[in-house]
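Quick one: structure below, then a few questions.
Removed: one protein chain of the complex. Kept in place: all other protein chains.
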Amino acid sequence: MSSIAFVAITILTLAAALAAATLQKLMHAALSFAVMFVGISAFFFLLGAEFVGLVQIFVYIGAVAVLIVFTILLTRDDVGKVQSFNWSGVIVAIAVFAGLVWAIANTKSLPLTPPLIEPVRVQRIGELLMTNYVWPLQCVGVLLTAALIGALILVMEEKT
Amino acid sequence: MSDSLDQIFIHAKQWLLSFISGRAPDWLIQIASSLINIATLLGVFLTLFALISVLERKILGRMQNRYGPNRVGPFGLFQPVADGIKMLIKEDIVPDRADKIVHFLAPVLIAATAILSLGVIPYGRNMTPFVIDGGILFFFAVGSTTELAVFMAGWGSNNKFSMLGAMRAIAQMISYELPLIITVLPVVMIVGSLNPDKIVGAQAAYSLGFMPHWFVFTPWGATAFILFFVSGLVESNRTPFDVPEGESEIVAGHMTEYSGFKYATFFMAEYIGMFAISGLGITLFLGGWRAPVHFLDFIPSYVWFFVKLSILLFVYIWLRGTLPRTRVDQIMNFAWKFMLPMAFTCVVAAAVWHYTGRGLRGWLWSLAVIAAVYFTLSILLDTRRKFAPRTYRFAE
Partner (left out) sequence: MTLSILLVVSAALFCIGLLAALSRRHAIFILIGIEMMLAAANLNFIAFWRFAPQPAQPTGMMVAIFAIAIAAAEAAVGLAMVIAVYRHFRTTNVDRLDRLKG
């Protein structure tokens, strides 16, 4: 049962990723980008990391995808112009993919089946965030504040 | 007897599943169980949507000293049937230069996210359709996908009014997501879990035999509930915050180019969003499916949930009939300058309540914190002195 789910989610994610990378119309690419993140969240749910999957939907689809569509809206003058496509990028991507698959196939300890675990409770993640990972948490807080202020300053129009 | 009446739907579902339980593999039984849950949820809430659409018009009519619709059926209660037939037989007009895929998918996505968010709310004892450990986070994650769908609706119509309406709607919804989520934070902090069942369970006790331990009866809970309720009003684009669909301003905002059944889908998604936010508010603050006094426990749990839901929906309709629409910049100011600081104050007040003991002392201390911040904000945000005294000029 989970193999059927795994195959279906893989096909969905990779198809959406290919669509996001190669579609001509920018808005369709941004929307298939959002669908790809739904697929990756489904992977996380399948692997037992439910909290990470939910955070992914919340942050990426609820925030990053909305930011991207807003930016597409605000930078629209190439409507109708055909986007140029650089074919050497395809060759590099295929080469990197071949290299990675060769590395994965030559590692001996990898054909493992998933051990049975129960999903990690949110309470445990909260405890860890406040005890072991409190420094990264505060640093990420400062980083997000800095990003917020930086992004605001970048797009603020100067008072003429 | 009261227990069997309480669990009547659970027993009915188990009876239905017993037909296939011996002969089917495990995953098929799980899928069948989920399908029964989904079918019941859709049936109940779509009927409630139809009922609310006519009750709202009748209640608004009564508040405006007129009858609402009263021609179709007894007291006009078959009006949704007439409305549904009208919506279904209308011609579906799609603008010629609109983006067909995006234009079609937008109402589907909005309705899908609204219905998804209904799945984690506990409607009665053991009656949560899908038990997820991070249920509250699931609700907000799915709710934040609504903004993308609203943008798709506005952009896919290839219409400046739609685009403008969609941008205003998204700005409003994003601004109010912050107070919405931060007001939930004190409840999650005090309970210690994101599971809606545990949150209802934490409000179970009764002190002095008649005072339930609902979170709305604490100062931080009451403030958080009011802020949550107002944010819920904004998230579902209801008056007084219905700038995105204000008929006198922007035609119908992001829904301008939709006709017939797609418009009905937008309408339905707005009401189901209202039900979902009210359901979540009941779970978090009003004790979920618990009875307000201990000796009324024999009334089934889902009846209590729907009684509380009806009261909240009546308040929604009441506000619609009473308050005028606010301006967009007033909405933004209210969110960022007032609601966000008050939401953070609720978090601090909840911590103060917990650490000074949860009794009377905790109540008074947290009330002091909230009152102090409220008065400071009302002094800082005073707008009275920014306007010149009003001059009246009359025609000669």
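Letters A and B mark the chains in the order given here, with residues in each chain numbered from 1 onward.
Operating definition for what follows: a residue touches a chain if its C-beta (ideal position, glycine included) is under 8 Å from a C-beta of that chain, and two chains touch if they have at least 3 such contacts.
Remember, predicted model here, so these are calculated numbers, not experimental data.
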item: Among the chains presented, those that the missing one touches; value: A
item: Chain A residues touching the omitted chain (full complex); value: 2-3, 6, 10, 13-14, 17-18, 20-22, 26, 29-30, 33, 36-37, 40, 43-44, 46-49, 51-52, 55-56, 59-60, 63-64, 67-68, 70-72, 74-75, 77-78, 83-90, 92-94, 96-97, 100-101, 104-105, 107, 110-115, 117, 120, 124-125, 128-129, 133, 136, 140, 143-144, 147-148, 150-152, 154-155, 157
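Here, only the chains that are shown with their structure count from here on.
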item: Chain centre separation in whole Å, for chain B relative to chain A (CA means); value: 29
item: Contact footprint of chain A on chain B as seen in their complex; value: 27, 99, 101-102, 105, 132-134, 137-138, 140-142, 144-145, 147-148, 151-152, 155, 163, 167, 170, 174, 192-194
item: Sites on chain A touched by chain B in the complex; value: 1, 25, 27-28, 31, 34, 50-51, 54-55, 57-58, 61-63, 65-66, 69-70, 73, 119, 121-123
